[in-house]
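Here the complex is missing one protein chain, while the rest keep their positions.
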Amino acid sequence: MQIVLARIDNRLIHGQVLESWVPSLKANCIVVANDEVAHAVMQKLLMEAAVPRGIQVIVDTVDAVSELLCSDELGDARVLLLFATAHDARRAVESGLVLKKLNLGNMHAGSGKLQCSCTIFLDNDDVVDLEKIQACGVSVTSQCVPSERETKWSKMVMKRV
Amino acid sequence: MLEVTRLTLIKSFFRLFLLQASWNFERMQNVGVLFVVEPVLRVLYREKDLQQACQRHLSYFNTHPYMASPVLGATVALEQMRANGQEGTFSVDDFKRISMAPYAAIGDAFFWGGVRPLAACLAIFFASRESLWAPFVFLLLFNLPHLWTRLFGFIHGYQRGVSIVELIQRYRLPDVAIRLKEAMVVLLGGLSAYLVVGVCRFEQVPTPWAFVALPLVFLLVFLARKGTSALFLLSTVIVLIITLFQVVKW
Partner (left out) sequence: MTFINLIMASLIAVICGLDRTAALQLMLSRPIVAGPLAGLVLGEPLIGLQVGMLVELLWLGRLPVGASIPPDDTQIAIGATFLSVAFAAPDFSTPVTIVFCLLVTMPLAKSGQFFDRMARRANNHLVKRVEQNVLTGDLSMIAKLHLAGIGHFALAALMTFVVVAGVGSLLCLILMPHFVFWLVAPVNWLQLTFILVGSAMILASINVNRATTLFGASFVGSILMLWLL
């Protein structure tokens, strides 16, 4: 098994992931790590309906996903891993999941969140989480779709201040 | 029993065509959604309730502009139930929140990834023969499924409410999209071959030379997959061709 992309995207499975990232990375397995969705039957069904056959979809809680990815269960799948929030990603990394790189896709606005790039809005908790993740040796970058340029996370935080 | 009249629904339907007028980075289509459902809310709620309903619809929302039709059709149905005191399995906001991304994915794959390139490919065949039918062919092929989705998506969404989701599962549009893309790739191969052979004949180059174009296209695909931009590839090839012609002349 190989994690071809780990991404924080509050929209989870949507067009950017399916139409841009999946073909460009030749991923064949999408893993969604989200506690809320793991228990929401209807949302799970909808997500699976949006993905063409031939691509496996796994939706589970953050803990279950990091356990699954640390084991050898997925064979030689090319995994695209999705988190909804920086906090979930931090939990996964701290529970032993090894990532080389973390991609920031969409983190939408909320109260107290400041805009760092077109689609990324962070509050102080997010910044702390992402710094912790980076301290674990993960390189954090932002890139919406493969055809866009990659931006280093440290550059974005500077912009925020 | 409050019921939305047909006239109000028609008004909402036409407002769907302007859904993205105030698209913004912060909440994307949120004001657009409020704009679409506003006529309905005005029928269902009064004063303080109306204000609260409007506020609810200002939350983050973004989906494919055509697939917003079924989502908002169902949203209208849910609002009507809510105004009449019937709470279904889902609140209006939960329904919107969980359905926007999957519907967006389906719309992107089907319309942007499938129908649009297919229609464009066919239209280019017409354009290459200098036929002014090309834009009409493109518009017709693309807009039949588009307008059908908008209209019946909205009607079905309103009639079925949350169970519109089952309809989406039954059609398996993501799989249909893959089929359309495969058809498009085959057509694109034919189109390229047709144009290459055409130029070869015009320039009196023997037809078998047309095969040379294939490895060239594959090389371009390889470079494009590596992240080279269309503009860079195009200008490089054009400079190479011009140089080649100058060298041959000299």
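Letters A and B name the chains as they come in the text, with residue numbers starting at 1 for each one.
Keep this in mind: a residue touches a chain if its C-beta (ideal position, glycine included) is under 8 Å from a C-beta of that chain, and two chains touch if they have at least 3 such contacts.
Everything numeric here is computed off the predicted structure, so don't read it as measured data.
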{"item": "Of B:9, B:134 or B:162, the one touching the omitted chain in the full complex", "value": "B:134"}
{"item": "Missing-chain contacts mapped onto chain A", "value": "11, 14-16, 18-20, 22-24, 52, 54, 106, 118-119, 144-145, 147-148"}
{"item": "Interface residues of chain B (partner: the chain not displayed)", "value": "17-18, 20-28, 30-32, 34-35, 38, 47, 50-51, 54-55, 58, 62, 65-66, 104, 108, 112-113, 116-117, 120, 123-124, 127-128, 130, 132, 134-135, 138-139, 142-143, 146, 178, 181-182, 184-197, 199, 202-203, 207-208, 210-211, 213-214, 216-218, 220-221, 224-225, 230-231, 233-235, 237-238, 241-242, 244-246, 249"}
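Here, only the chains that are shown with their structure count from here on.
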{"item": "Gap in Å, rounded to a whole number, between the CA centres of chain B and chain A", "value": "24"}
{"item": "Residues of chain B defined as touching chain A within the complex", "value": "25-28, 60, 62, 64, 90, 98-109, 112-113, 162, 165, 168-169, 172, 174-175, 177-178, 225, 227, 229"}
{"item": "Chain A to chain B touching residues, read off their complex", "value": "11-15, 17-19, 24, 40, 42-43, 45-47, 49-54, 108-109, 115, 118-119, 121, 146-147"}
